[in-house]
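The complex appears here minus one protein chain, its other protein chains still in place.
On to chain A.
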Amino acid sequence: MKFRAKLVDISCIQQFTNVVATVSKLIKVCTLRLTSDKLYFILSETVVNGGVQIWCELPQGHFCDEYAMQGASTEANEIFLELNPENLLRALKTGQSARWIKLKLTNKHTPCLTVEVDLPTVGSHQRLAVHDIPITIIKRRNWADYAEPEMPNFDVSIAMPALKMLKNVVDKMKNISNFVVLSANQSGEMKLSVETDMVSVNTHFRDLFNPSWRHDGGDDAGENPRASQRDPSEFAQARIDIRRFSQFLSGQQVNPNRVICSEFTSLLLEYLLECVFDGEKERPSS
């Protein structure tokens, strides 16, 4: 099992750091899956109330100048490992102006993801900071637990308003109730509501964009049947744990160019962050 990657471009380093920051804001331990062409940050949490799933794909070619990996075996050329994204973030944060950052798997005192940072210096000297982040290798028989989650058929898909504003609203609502009901329809309207015995607060957003959702990146030309059959003014509702929602909103470090919230009439809500950098998908669902 071998892995080595080198990030040279400063914007790639920063972007990668931001992705890790987003992931670390949401969870304490995540799974890093390495394949020959992609890196994945995965979390599959199944909790009754507001479990979060994250599926984040990063094409290695976009971030890394050098990339070499050799998986557990030739037929399963992948590596699954578990790490604390916070540790990785701290290590990467020291390299925000680095000449290059190398990531590699090492077996020092324990299996480690080693982050080597070549820090900038005035002269031609090399100043190298090495961070050894302890990891756990996930055995092959458990790999099935980290399969890509299925996309359900949605009732409504809508592009969210600016996350900062949304976060302000949600943070105020946090004081009122533990749950927020998010409703949206296919004609670009969205509303956030909290309710208690004493008060009921609704925040309406209008003129939002309803993307047409296609399965598997557009291979299937047909639109989501459930969404298309609906009355465009009919609201679909979802109830979300407000703290998790706020956490998700505040954790976004990547400046997504579009946040798509897709709803299902049951208590399921999906987000897709389509980021400036194509191919990076993140989809926590609650």
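Just so it is clear, a contact is a pair of C-beta atoms (placed from the backbone, for glycine too) under 8 Å apart; a residue touches a chain by one contact, two chains touch by 3 or more; residues count from 1.
Keep in mind that, in the parts below, contacts and distances are computed from a predicted model.
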Which one, "Mediator of RNA polymerase II transcription subunit 18", "Cell cycle checkpoint control protein RAD9A", "FAD/NAD(P)-binding domain-containing protein" or "Exosome complex component RRP40", is the UniProt name for the chain you do not see? "Cell cycle checkpoint control protein RAD9A"
Looking at A:Ala76, A:Leu128, A:Ala147 or A:Ala162, which residue reaches the missing chain? A:Leu128
Full-complex contact with the absent chain, from A:Thr110, A:Asn142 or A:Ser200: A:Thr110
Touch with the omitted chain, as defined above, among A:Ile13, A:Ala91 or A:Ile240: A:Ala91
Using the document's contact rule, name the residues of chain A that touch the chain not shown here. 87, 90-91, 94, 108-110, 112, 117, 119, 121, 123, 125-134
